[in-house]
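Structure record follows, encoded as structure tokens.
Missing here: one protein chain of the complex. Every other protein chain is in place.
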Amino acid sequence: MVKKMIVDCDAGMDDASALFLAAKAHKVGVLELVAITTTHGNTTLNNVVRNVARTLTTANLNQIPIYRGAHTSLVEPVVMDDPYHGSDGFGDSNHDEEPDLRHLQQEHAVNALVRLVKENPNEITLVALGPLTNLALAMRLDDQFASNLKELYIMGGNVEGIGNITVSAEFNFHCDPEAAFIVLQNTRCPTYIASWELCLHRAKLDWDWRINTYGGVDSAQCRLMNKIEAQTIARKYFDTYIVCDQLAVAAAIDPGYVTQKSLHYATVELSGNYTRGQMVVDYGKKIVGKTPNVYLIDRVDIELFKKMMLWSLDAPSVDYTPPTE
Amino acid sequence: MVKKMIVDCDAGMDDASALFLAAKAHKVGVLELVAITTTHGNTTLNNVVRNVARTLTTANLNQIPIYRGAHTSLVEPVVMDDPYHGSDGFGDSNHDEEPDLRHLQQEHAVNALVRLVKENPNEITLVALGPLTNLALAMRLDDQFASNLKELYIMGGNVEGIGNITVSAEFNFHCDPEAAFIVLQNTRCPTYIASWELCLHRAKLDWDWRINTYGGVDSAQCRLMNKIEAQTIARKYFDTYIVCDQLAVAAAIDPGYVTQKSLHYATVELSGNYTRGQMVVDYGKKIVGKTPNVYLIDRVDIELFKKMMLWSLDAPSVDYTPPTE
Amino acid sequence: MVKKMIVDCDAGMDDASALFLAAKAHKVGVLELVAITTTHGNTTLNNVVRNVARTLTTANLNQIPIYRGAHTSLVEPVVMDDPYHGSDGFGDSNHDEEPDLRHLQQEHAVNALVRLVKENPNEITLVALGPLTNLALAMRLDDQFASNLKELYIMGGNVEGIGNITVSAEFNFHCDPEAAFIVLQNTRCPTYIASWELCLHRAKLDWDWRINTYGGVDSAQCRLMNKIEAQTIARKYFDTYIVCDQLAVAAAIDPGYVTQKSLHYATVELSGNYTRGQMVVDYGKKIVGKTPNVYLIDRVDIELFKKMMLWSLDAPSVDYTPPTE
Partner (left out) sequence: MVKKMIVDCDAGMDDASALFLAAKAHKVGVLELVAITTTHGNTTLNNVVRNVARTLTTANLNQIPIYRGAHTSLVEPVVMDDPYHGSDGFGDSNHDEEPDLRHLQQEHAVNALVRLVKENPNEITLVALGPLTNLALAMRLDDQFASNLKELYIMGGNVEGIGNITVSAEFNFHCDPEAAFIVLQNTRCPTYIASWELCLHRAKLDWDWRINTYGGVDSAQCRLMNKIEAQTIARKYFDTYIVCDQLAVAAAIDPGYVTQKSLHYATVELSGNYTRGQMVVDYGKKIVGKTPNVYLIDRVDIELFKKMMLWSLDAPSVDYTPPTE
């Protein structure tokens, strides 16, 4: 039986690229993409829904059900002013066609998560690529939700106190610190974290590869990525091409690509004049009475990752085959 | 058309007494008690459900649907060690019969709140007598929930920084400060607060009245109250008989009983070494850019309240008739 | 032996009026005014020093030594924008003569406090009318300072969570919450608090009395008060004339004027999104392991207070004689 995956996302450009990875794995049959649930984050919920629909259609997978989720953070709405993803979450790109929303569902994403996990106990791999609001709400609506998950992959948090949106917080955790706290406190399945420092320091891709190799594939997916990342490529905010959400999905598809991980107790600072939203990792076992709850992804196989990225765009003659269970 | 009321509660002895008020109003036809939703608080959710069922049966109203709600606080579970309500929430009382749970519903209380308010826009009077977890979750699951409510009555919070569970926090707000914060931040209908200081200082009933007048009524409701409050009456934690949840329901039934109220902006302190959970009332308009969001109930008509309390027990020849809309 | 008093202040109009009370008591011989120490607060330290010198000269007491103290708060400087006291702390008043600074000392106020208290163990009554920075520094420089004080009177803090500068904090405690915390945590002598709510609700003086009775005295002191409070009188920020620092000095001079006081454990909230700087009073003994540390002044004899105020201005035929020890 293939792995059943739900992706919760706030697409977002890297979410789109990550969805192409999941979509490809679905199409080649190594996993079943059960649903996409959406959340506020890189842009408004409405934009996220549209961006997800556009991405799935581009991947020829518009039959995957999409669910509308949380419109705002659990406790304190954050002023969303994300310069990176543009006002539409897709790099302020223009598209000739409206996205196909026929498979957008009436059921709320949180209720769908609760229902799908209850219907498939210990079978769902959940991959969270945005603020963790939907997951937190699902955990609070159903106290069995966490223990019925098979595994959880999260892009979010930081492991050395390096923030990318505030001085101390990573964007997804910053957007909803209480949700991140709830998820880390209550997770009961193997949980993997692709942190901001993993993205920033240990998964660098050079711009030439992005532009000429990844960006040179002749496929609809590549054309979408090139269109929505046109500003990113033009502005080069960082010295290298930074990937984020893709790292979490790649880990969920191919465990072999994670070459080093470490098990720790981690939580989230909710107070603090500077550190609200920071992930706190108990490297030195200083917090009494806590057992490790997350695997930090410390190192990844970049060469393998690059193959997976090309494979996700239907690039020809890529030497990559994902593992089956 | 009569007022439609939903009571969200964590019964709790004063919740039971308050439910008798609501039940009586339902029976005489001045309001329709649409549902009782339950929450953790004075005792575990399971106990609350049982206590509500027992209370409704005692009031001959066991057909009212009961919904199971939040099992714990939104963000940080509090260690529940409520000495006042006993381990069962009903004063460690013993009962010959099991409660009748036939009308306990499958639907989660939060989904029921969302659905009922959507089905009855601007018609539901919501009375919250426990931690505000269910209300907060409903507001987050449906961004129209708050604006579709007709009015909201809350027992909770404090207005002079006097805590009854911690140095600075009232029990219901302490149990789930984030939920209280969310509800106060997002309420869009007239919202009335019966604070702890109202209970403690401005709605005192003497013990003689409780024991001999209220406690001397010959009815099933009175017998239940006497049984579950036996320890309270024996121990007399306070100089007078303190009522809490009853004050909020009474205000929802009979506006005339509120003799003084004041409109302020109020919120909840979520941080703080001492003040987490304290309601913060902006008496001096020091918080910029906020408009008043709650009516604090400052004074009530105690004599009228005593009549309502006796009327709720089916005491004979009570000179009280609730107003109709 | 007469009581030895040091006044620490941030003059400030009410500080000036309070200094007239202390000066008068000194002149009639019921206490010895040993020193005035100055602190930032209502205005800059430089202005405070000038205002104190002007006040003492007006009272014919310019021989009292004045010490320069803390120029800013202990931890976080507050942006000082006090609309009430004017940019000079004296109601933006103009004066023909420069203040007489001949008795301004070289020694730092904190070192002077430490020295004077060490030289006069258990003999100094310290009256604090501004932010408590100097007192906190003295406690940290000399661990015997607190236990060598005879008694401590503080104008500051709030007892019902009513702020006058932020939503939850009184001005003096707000200016230096950490100093207030240190002082309350470390005080070892009888300590009396004149809180903001005492000023606001329980020591009201009507404007007519201020303007025509107090303001109608023919003396240099009255002329100074009328000059510096001219804006206050013109603007009438409050319905009544609010006195603050005077209440603390009056209590230090005449215990009989305090008609009700209560003993509690009190501390200061240092964290908090809204409540930083709020005094937290443990009315319900909810904080474990703490013993009462302050007397809250709950009620005062207003008629006696009015006599003292007139007496302080050298008004003729005032029927007031301060007690001797």
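We call the chains A, B and C, going by the order they appear; numbering starts again at 1 in every chain.
To be clear about the criterion, contacts are C-beta pairs under 8 Å (C-beta built on N, C-alpha and C of every residue); 3 or more make two chains touch, one makes a residue touch a chain.
Predicted, not measured: the structure shown is a model, and the values here were computed from it.
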*Please provide the labels of all shown chains that the missing chain touches.*
A, C
*Return the single residue from A:Gly163, A:Gly215 or A:Pro322 that touches the missing chain.*
A:Gly163
*Where does chain C touch the missing chain, residue by residue?*
70-72, 74-75, 108, 110-111, 133, 137, 140-143, 178, 181-182, 270-271
_Under the stated touch rule, tell me which residues of chain A contact the chain that is not displayed._
160-168, 267, 269-275, 278, 280-284, 286-287
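Going forward, only the chains that are shown with their structure count from here on.
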*Most contacts: which chain pair?*
B-C
*If you average the CA atoms of chain B and of chain C, how many Å lie between those two points?*
44
*Taking each chain's centre as the mean position of its Cα atoms, how many Å separate chain A from chain C?*
58
*Hunt down the residues of chain A that sit against at least two other chains at once, touch-wise.*
271
